[in-house]
Every structure is written in structure tokens, then in C-alpha cells.
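First the structure, which I've put down as C-alpha cells, then a few questions once you've had a look.
Note that one protein chain of the assembly has been removed; the remaining protein chains are unaltered in position.
Up next, chain A:
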Amino acid sequence: MACIKVDYDKCTGLGICESLAPEFFEVSDDGNLTLLEEEAGPDALDDVREAVAGCPTEALSLKE
């Protein structure tokens, strides 16, 4: 299992993570990011890695 961390000081709620891995990330109507699952199993890891790498504000990290 890999653990997802969000740096809320850096997150601007763009939601690019949500578009890549919607089971894990959701930007709610108030513009704040909610982490739906904190741990990613092997099946979802590729999507989550892509979401972490794709964050323009470098607000996401993954501890594997």
C-alpha cells in the first residue's frame, strides 16, 4: 500500500488529480480538496502516481 499526503498550503484546488484518479481525490464545491482514500493499492497505483506527478503546485506526495 502507498500512502497519499496532501500539502494543503500548496493545494489550490485545481482538481487535476481528480480528473486523473477520481476515486482518491475530490474538489468539493467550496474549492477545497478532499482525500477520499489515503492509501492506494497496487491496482490503483498507476493512476495515483500520475495524479501526484501531475499536480502543478506539487501539493501531493506518495509514500511507497
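Just so we're on the same page, contacts are C-beta pairs under 8 Å (C-beta built on N, C-alpha and C of every residue); 3 or more make two chains touch, one makes a residue touch a chain; residues count from 1.
We adopt the following convention: contacts and distances are computed from a predicted model.
According to its UniProt record, the chain left out of view corresponds to "Cytochrome P450" among "Proline dehydrogenase", "Putative membrane protein SpoIIM required for sporulation", "Cytochrome P450" or "Transmembrane protein". Interface residues of chain A facing the missing partner chain: 10, 12-16, 18-19, 22, 26-31, 56-58.
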